[in-house]
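The complex appears here minus one protein chain, its other protein chains still in place.
We just call them A and B in the order they show up, numbering each chain from 1.
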Amino acid sequence: MSPVGSRDSVQNGKPEDDDQAQPVRTFPLNAWYAAAWDFEVKRALLPKTVADRPIVFYRTAGGTPVALADACWHRLVPLSMGKLRGDNDVQCGYHGICFDNEGRATYMPAQDTINPSASVTSYPVVERYRYVWVWPGDPAQADPDLIPDMHWNDDPNWAGDGKTIHVNCDYQLIVDNLMDLTHEQFVHGSSLAHEALSDSDFSVTHDDRTVTVTKWMLGIEAPPFWKKNLQDRFPDYEGPVDRWQIIRFEVPGTVCIDVGVAKAGTGAPEGDRSQGVTGFVLNTMTPETGRTCHYLWAFARDWCLDKQVITTRLREGVSSVFFEDELMLEAQQRGIEANPGYDFYNLNIDAGGMWSRRLVKRMVDAESEERDPGTRGEASRAAGALAAAAGAERSHRDATADVTNRHDAPAAGLMQRGL
Amino acid sequence: MSPVGSRDSVQNGKPEDDDQAQPVRTFPLNAWYAAAWDFEVKRALLPKTVADRPIVFYRTAGGTPVALADACWHRLVPLSMGKLRGDNDVQCGYHGICFDNEGRATYMPAQDTINPSASVTSYPVVERYRYVWVWPGDPAQADPDLIPDMHWNDDPNWAGDGKTIHVNCDYQLIVDNLMDLTHEQFVHGSSLAHEALSDSDFSVTHDDRTVTVTKWMLGIEAPPFWKKNLQDRFPDYEGPVDRWQIIRFEVPGTVCIDVGVAKAGTGAPEGDRSQGVTGFVLNTMTPETGRTCHYLWAFARDWCLDKQVITTRLREGVSSVFFEDELMLEAQQRGIEANPGYDFYNLNIDAGGMWSRRLVKRMVDAESEERDPGTRGEASRAAGALAAAAGAERSHRDATADVTNRHDAPAAGLMQRGL
Partner (left out) sequence: MSPVGSRDSVQNGKPEDDDQAQPVRTFPLNAWYAAAWDFEVKRALLPKTVADRPIVFYRTAGGTPVALADACWHRLVPLSMGKLRGDNDVQCGYHGICFDNEGRATYMPAQDTINPSASVTSYPVVERYRYVWVWPGDPAQADPDLIPDMHWNDDPNWAGDGKTIHVNCDYQLIVDNLMDLTHEQFVHGSSLAHEALSDSDFSVTHDDRTVTVTKWMLGIEAPPFWKKNLQDRFPDYEGPVDRWQIIRFEVPGTVCIDVGVAKAGTGAPEGDRSQGVTGFVLNTMTPETGRTCHYLWAFARDWCLDKQVITTRLREGVSSVFFEDELMLEAQQRGIEANPGYDFYNLNIDAGGMWSRRLVKRMVDAESEERDPGTRGEASRAAGALAAAAGAERSHRDATADVTNRHDAPAAGLMQRGL
């Protein structure tokens, strides 16, 4: 973790070029993306585009998820229009060419021999945390340890449910949205009650793959939503609470938000949440194209695990709120397309989102270096450029270091609306 | 005004390059455009795109119209999705940033200080002749005296009403349409009665900002429409009439057509219309994009001012006729897009539209010179080019000077159908 810096180091106004210049691609390829919920991938052909790549998903007869390029080697017909054949093959619906689970052709019509190079791309795929994750980039780098932590989604100590939304915007707009929750006062004003602006500070920390925005509100009156939740566990408690909102981004598109309250002064800030209740808003955004995305989310809680009525109420409540975001984000996407070349300005509240974008941009830039060394003249020059870029990034990081908002910041939205 | 020339100076066939080569932009930015009727702009947020610029219109608490860029300085969300706050501010619906009526930020969430440069573009706006006019270009040049004359629309000596149409074509196609009314014989043949082709001549004159096409028909039988109108004022008159049709274009997209009849020989050609009735077809076309436009029109008359039944009948009659034009103009736009690079040919009847396009092209070209002097090498060279262009234009004007159609021209359509 980097040291926490001062608010003043986040400048209002025009950001520096290396942060905001629109890259050709806003998403890295060497990353795990949640393509679908586990239950959506069956012994059937499911087409999904991830990172501009049309992919067909299915499970083997043994239940293992598979991800192949959704275009036949022969004439580009989508394999998802074909069918599963036997235990191991996908058969193209046009000329009947079969491919096994590694994408190798196993059958060609009307000929005895098969071109040994005939194949479709097979993408690394892992099932974890109730999602099916796919790696659209270099398979040699597809380390399952790089899958973002969303363990609350299938941990027996947590209960919850969620949905998938298709949103017509760059997935990074949703990351921005979640990394700063002050927007909820304005976007969700009609659907959600909220408190007046409050004075709570927040801090931002990061490492190479994560950014964390932390806000604590100590000794406050519990908002109605959290009072009700806390009384589920402690029916008689009526006093003040310590409340938290800890937003954790993990590259390239996962945001898990730890929210809750505990009886005031029982040690929650120090880590003892035994006298409180905790929820996690789990979000992972997967670029479909540069301007559309799949957004998979869930809400998990640590209380009353066996009450489906609570699960359903929370899921539908979050779903309504996210629909309001969806309208705003799609309008923002249209605004971006109507103003090509416009660089975003940043406010203090954007510190979390700004760091998230910076980490992702480093990944994308590194991939550009890898892909195009030849265009840089010599390999040694490419290596030098990489080193130089790393140095520039280092000094830039010093200048715009992590942030604590020490001033009259409003309580961010999720907190304000009682989440 | 230029002198009136002969018909022969309008050449059939391929026009010269400087008139017809499709410019990158067909509309100047330094011009007033009617964005909406006065009653459409309220104490509420109205999004309208003018000259490729998304703009939000509203009125201050005091009733003054305001036009701001419809994209928040921060993240480009349309301000029209936000709300009016207090007497002076528009508040973005996403993060709550406020902007005053000059576009300056007055509030930012969760921070005490406001970046002094934070703002959105504020466009000059004027309410006149029952329209709200906006100037999308350089504010320093926004002289209200340049607003096209449409005074008949709110003059107590005239009565009338109109509508707004959104048409999927370049606004100049509508200018062309209105500058030559012979099309009405063919486009409106099914909806409008019309006379046989007649022999009336027309003349075309222009100055730097206007083009006027004038046609007089002296001592003719009044067509049914005008006979009825004339009898509203002079119930017993049955004799011949002097009839006129005077089309006046004003840059970049306004066409006001003076039409009417008077008892024959009572001095109407010399300016005495006391023995006649006059109507004005008022049209102003505002480019939305290069291929779509807003078309605001009205019909004003100088007789029976207090009879709403006549106002309504005229408004709905014109509305039906313009719908026929709309179908044709949108088909023409598709034809243009299907034939890229095709230069229009001109007929004699196009003299008015040709001059209108020429005046507009000069404005657009002058803006290109202003914007890109650096690309021309040196400022002095740019000035030289401007002078050279003016000289070329002068000699070209001599060659294709204003026109009087002295031959067997048909009475133009509005006249033919009795308007």
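Note that a contact is a pair of C-beta atoms (placed from the backbone, for glycine too) under 8 Å apart; a residue touches a chain by one contact, two chains touch by 3 or more.
Since this is a predicted model, take the numbers as computed values, not measurements.
Interface note: of A:Arg75, A:Lys228 or A:Lys307, the residue touching the hidden chain in the full complex is A:Arg75. The hidden chain makes contact, of the residues A:Cys92, A:Val187 or A:Val213, with A:Cys92. Residue in contact with the omitted chain (choice from B:Asp70, B:Asp100, B:Asp176 or B:Glu288): B:Asp176. Within the set B:Val125, B:Val187, B:Val241 or B:Val321, the residue that contacts the chain not displayed is B:Val187.
Seen from chain A, the chain kept out of the figure touches residues 54, 71-78, 81-82, 91-97, 108-115, 117-118. Across the interface with the omitted chain, chain B contributes residues 12-13, 176, 180, 182-183, 185-187, 197, 327-328, 331-332, 334-336, 338-339, 342, 344-345, 347-349, 405, 407-410.
Everything that follows uses one rule, which is that only the chains that are shown with their structure count from here on.
Between the two copies, chain A and chain B, the Cα superposition rotates by 120°, quoted to the nearest 5. The mean-CA centres of chain A and chain B are about 50 angstrom from one another, to the nearest whole unit.
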